[in-house]
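With one protein chain withheld, the remaining protein chains of the complex are depicted in position.
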Amino acid sequence: MSISVKYFASVRDLVGKAEDAVDCGDIRSANDVWVQTTSVVMPPNTLVAINQEHARGGDRVRDGDEVAFLPPVTGG
Amino acid sequence: MSISVKYFASVRDLVGKAEDAVDCGDIRSANDVWVQTTSVVMPPNTLVAINQEHARGGDRVRDGDEVAFLPPVTGG
Amino acid sequence: MEIRVFDGVLDPLAEVSEYEQSKSELAGHFGATSIFVGTMRDRNQGGAVSAMTLEHYPGMTEKYLTRVSEEAAKRWDIMDSLVVHRVGAMLPNDPIVVVAVWSAHRDDAFKACRYIIDELKTRAPFWKKEMVDGGERWVSQDSG
Partner (left out) sequence: MEIRVFDGVLDPLAEVSEYEQSKSELAGHFGATSIFVGTMRDRNQGGAVSAMTLEHYPGMTEKYLTRVSEEAAKRWDIMDSLVVHRVGAMLPNDPIVVVAVWSAHRDDAFKACRYIIDELKTRAPFWKKEMVDGGERWVSQDSG
């Protein structure tokens, strides 16, 4: 098992990939996932989703979770 | 010239006619038109229109005016 | 801006589509459309209703529908509006009225559409007579 990671829209353009996967290891939070999988600073308005639920960067993530980084939404 | 009078919906049913005409004579207000053209008491929620504008029973009417008596409106 | 009152079958969303397509100056400029459709229900004031007749005051009706639409256009930043109201005999599930407002943004569209239908129900001279068990009755107040 590992954590699957998704990056959307302008965040995907920024990090240069749409998906990744990372071993849980010493990752505790969504913010840790960002740090381990990207080489850039997270834009300040970035949204986090854990298992397709809006969440906070400091929220706990576990093996098997899907973590996503999203820019502010602009639908409708 | 005279005042043309219209009665709508339940008011028409009450007074038993859809239209009438009355000489201006000593008529000053829409209420006077009602008294001169009907034999019943005006229902308390009756609306008055003068020349197709909402008005009050005490408003002045003149020769050539169109005066209408309307129940509360229920469109839409 | 258009208002219309007629005796016949109302296809509310076809009216909106046709009007929108006829106004080529709207294309690309509006971002929000708020539409309200009022439809005859088969119950009112706790009783079954089998049919209805809508009467109006020709002339005064059109005057007030125009005025209400103009008031909405002054009060909110809208690009166009349409009001079509049916009169005459109708049955449950028949659409009675459609109001549509086109605007750049949704707040203006929603508020103007709501204003037009609210004011129509308060000021435009329409009257409903319902067929109920035991005969006919004039509807005495707006059912919302």
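First chain written, first letter: the chains are A, B and C, and each begins at residue 1.
Note that in this section a contact is a pair of C-beta atoms (placed from the backbone, for glycine too) under 8 Å apart; a residue touches a chain by one contact, two chains touch by 3 or more.
None of the values given here were measured: they were computed from a predicted structure.
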Among the chains presented, those that the missing one touches: A, C
Interface residues of subunit C (partner: the chain not displayed): 13-14, 16-17, 27-43, 92-93, 104-107, 109-110, 113-114, 117, 143-144
Sites on subunit A contacted by the missing partner chain, in the whole complex: 6, 8-10, 13, 49, 52-54, 68, 70-76
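Following the convention adopted for this analysis, only the chains that are shown with their structure count from here on.
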Gap in Å, rounded to a whole number, between the CA centres of subunit C and subunit A: 48
Chain centre separation (subunit B, subunit C; CA means) in Å: 26
Per-residue overlap in subunit C, given as positions that touch at least 2 other chains: none
Junction residues of subunit A, two or more chains touched: none
